[in-house]
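Supplied in structure tokens, the structure appears directly below.
Of the protein chains in this complex, all but one are displayed in their positions.
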Amino acid sequence: MSPEERAFQEKIDADIKIEPKNWMPDAYRRTLIRQMSQHAHSEIVGMLPEKNWLTRAPNFKRKLQLLAKIQDEAGHGLYLYSAMETLGADRDEEVAKLHSGEVKYSSIFNYPTLSWADMGTVGWLVDGAAIVNQVVLQRTSYGPYSRAMIRICKEESFHQRQGYQILLHMMREGTEEQKAMVQESINRFWWPSLMMFGPHDGDSPNSAQSMQWKIKRMSNDDLRQRFIDQTVPQLELLGCTAPDPDLKWNPERGHYDFGEIDWSEFYAVLKGNGPCNRDRLRTRRNAIENGAWVREAARKHAEKHNKADAA
Amino acid sequence: MSPEERAFQEKIDADIKIEPKNWMPDAYRRTLIRQMSQHAHSEIVGMLPEKNWLTRAPNFKRKLQLLAKIQDEAGHGLYLYSAMETLGADRDEEVAKLHSGEVKYSSIFNYPTLSWADMGTVGWLVDGAAIVNQVVLQRTSYGPYSRAMIRICKEESFHQRQGYQILLHMMREGTEEQKAMVQESINRFWWPSLMMFGPHDGDSPNSAQSMQWKIKRMSNDDLRQRFIDQTVPQLELLGCTAPDPDLKWNPERGHYDFGEIDWSEFYAVLKGNGPCNRDRLRTRRNAIENGAWVREAARKHAEKHNKADAA
Amino acid sequence: MNQQQALFEYLLRLGDSDLILAQRLCELVGHAPALEEEMAIGNVALDLLGQARSWLKYAGEVEGAGRDADALAFLRNEREYRNLLIVEQSNGNFADTLARQYLFDAWHYYLLQALSASADERIAAIAAKGLKEVTYHLRRSSAWVRRLGDGTDESHAKMQVAIDEIWTYSGEMLVADEADKLLQAAGIGADLEQVKQQWQAHVAATLAEATLEQPAEDSYMQTGGKQGYHTEQLGFLLAEMQYLPRAYPGASW
Partner (left out) sequence: MNQQQALFEYLLRLGDSDLILAQRLCELVGHAPALEEEMAIGNVALDLLGQARSWLKYAGEVEGAGRDADALAFLRNEREYRNLLIVEQSNGNFADTLARQYLFDAWHYYLLQALSASADERIAAIAAKGLKEVTYHLRRSSAWVRRLGDGTDESHAKMQVAIDEIWTYSGEMLVADEADKLLQAAGIGADLEQVKQQWQAHVAATLAEATLEQPAEDSYMQTGGKQGYHTEQLGFLLAEMQYLPRAYPGASW
């Protein structure tokens, strides 16, 4: 280990944040860029399954909430790309990698939203799982990432509560059809939400280094357990069930036991074979490609008028 | 008058049909091509206001009826283009004239269809007005046109009855909302239907020659009166009213009197300023332009395979 | 699942697939590349609508809950729809429309052929009548696939993309689930294994003639339509199709 590397690791061990101008190992930089760009892409792609119901939201209150939530996600994308750019990465280049399939986004957004209840479930379960991850990442070693996470977490918690309220309202004030809609939505999103934490620790080869660098701060399995433990009581309060016959409280472990995840589905979706992988990427690619003439016009206009101003 | 012209006019006077191989004056040919192409274009453009409700028809019966009616119109377009081609005209050239705005279609199709009741009103009033015209045209002097008209008239009468049934059903079995929808639809289509017969005889300069050639067989005003006389009793049977305070039976004339048509609207729509002129033409133009590669591929394929067959 | 439930599901699948494809074709009316195609598209849509009505009418009778074909078509929500995913995919360009149509027609043809011999006389009758219509559908769509595939460079490229894009939705119609198996065993439903072989042979021959490449055999196949799990496209289609009956509950038209 070089003296620089040693100094770097000592700072990390002492919980001192790494800042953009500090020396850092290339692999640390690359890993962070990859993780932050994936996170940013996920915010942007994650707008799409919600947008799917935006034009069909059932009343003003829900339509305003949903649009505001989607706006927040666009905002999170922007923070994260900015934070990522402090590492010398370029947003457009990273977006190109997304479009070519070289870099991924969270697989959860490859599942379709098929009923209004999904607007509740996505907020409650999907954002809920994201928050469990992100709360820990508030203490991540890279300063700009950590600060972005603090800001994002606040808004995400709000979204999660809002999502839960959508479901609670339907369960408490709703018709039988609406209650069935909630349960059906939970059935579809339960397992994919658990998959959001990634493979078992034993199958997650890069985790050890990330843990040492404090880019990652808890293992996949630990995060997943934490999510389940906090979610099951909320599920019970709703009066709904999870599609998992093995889910039950284990007083000895002080945790909920749960059934085995279908990892073949996880890897299939990751490989591009989820229900919406192609749609999501196509939508993003078309947006950027169809907008090329607009961005070009804006550049040209600025060029002309900067010249004019200078003259 | 040349001997040919005299012989031609004598045949017409004797009610002998002119057939494609017979001699005919150029002006007769040109007038017929114009009239038949306008008629054919009207069938094709006339599909669009009905198509507007095809995807929203309220039940199987009505959806099947409406689609079958639209199909019939496409069929009428095909007959009429074929009959027109017996005069040496070319369908594609005539369609190009439609798209460039050089040749018109019936102005009635520049009005939007804004409720399901319009599917009844269009059948009853619009097809009804068309039939009054077409019944007379069954006796037109040009053989292929006359025969096309006989065939078309049968189908149109069926459409008209079907349209009337839609309205009658809504008036007799419908809710108050549905009845209001019928009256509102009649209010919008009443005057435009009367305009379908064209300007007053005095303002219709080409009529005399067409009458002599028996291309036209009754004057605009006479046709309009005939339409009104047969339509008002049907209107009363519906239990609806016309948006015309001057409409009333005149026992002396043995006809209904009616109010003055707003000719400024008639000429505005004719000039291109109806609610849908641009939409209708754009839709037709796009269909043909977007299909260019398809037609080209079909030609190329036929060429390749005719060669292959010949080899 | 008992036989009556399986039969209800089976009839919904047949009717819903016909109906949703007809609805997609209705969207195209007035937009075809030539007047003759306008007629052809409309005729196919008319046939499918008619078949859909027959299947759903029978479905309603089997269910025995007083729902007729209209109630089933216009008042069920997305999750209750049982159509194949392939038919709900949007029209795209003419090559996309034809790729969807051809892969469906080839299946539809062999399926109705099998169902013409169903032990359920009502099914056999509807299938036999439909088969005549679908014989024409298949002739037309396969001719277009050949024409566009072996036409110009542009049409070839478009047709290849169209086949590649729709392919992922062509698997579920060939795979039997519980309801399929139960009815096949009872001599009522079709043997999907046989339909699959016939379909594969037809498609392989057509694509070869069309000078098109067939997507890899182990391509990932989307499923779910037959069980009521659809793509995000169906909800929008139903919102439009069902608007009037939803906006005027109880009205007669």
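The chains carry the letters A, B and C, assigned in the order they are written, with residues numbered from 1 in each.
Everything that follows uses one rule, which is that a residue touches a chain if its C-beta (ideal position, glycine included) is under 8 Å from a C-beta of that chain, and two chains touch if they have at least 3 such contacts.
Just so you know, these numbers come straight off a predicted model, no measurement behind them.
Undergrad: Shown chains touched by the missing chain?
TA: Answer for the hidden chain's contacts among shown chains: A, B, C.
Undergrad: Just to verify: which one of A:Met170, A:Leu194 or A:Ala242 makes contact with the chain not shown?
TA: Candidates A:Met170, A:Leu194 or A:Ala242; residue touching the omitted chain: A:Met170.
Undergrad: Just name the one of A:Lys11, A:Lys51 or A:His200 that touches the chain not displayed here.
TA: Considering all chains, including the one not shown, the answer is A:Lys51.
Undergrad: Would you indicate which residue among B:Glu85, B:Glu155 or B:Glu184 is in contact with the undisplayed chain?
TA: Considering all chains, including the one not shown, the answer is B:Glu184.
Undergrad: Mind listing the chain B residues that contact the chain we can't see here?
TA: That gives, for chain B, the contact residues 52, 56, 112-115, 184, 188, 268, 272-273, 275-276, 278-279.
Undergrad: Footprint of the hidden chain on chain C, which residues?
TA: The missing chain touches chain C at positions 77, 235-236, 238-240, 242-243, 246-247, 249.
Undergrad: Go through chain A and note every residue touching the omitted chain.
TA: 44, 47-48, 51, 54-60, 62-64, 67-68, 70-71, 74-75, 77-78, 81, 116, 166, 169-170, 173-175, 177-178, 283-284, 286-288, 290-298, 300-301, 304
Keep this in mind: only the chains that are shown with their structure count from here on.
Undergrad: Considering only which chains touch which, how would you classify the arrangement: line, ring, star, complete or other?
TA: line
Undergrad: Which chain, with its centre taken as the mean C-alpha position, is closest to the global C-alpha centre?
TA: That would be C.
Undergrad: Based only on mean CA positions, could you tell me how far chain A sits from chain C in angstrom?
TA: 37
Undergrad: Just the number, please: Cα centre separation of chain A and chain B in whole Å.
TA: From the centre of chain A to the centre of chain B is 58 Å.
Undergrad: What residues in chain C touch two or more of the other chains?
TA: There are none in chain C.
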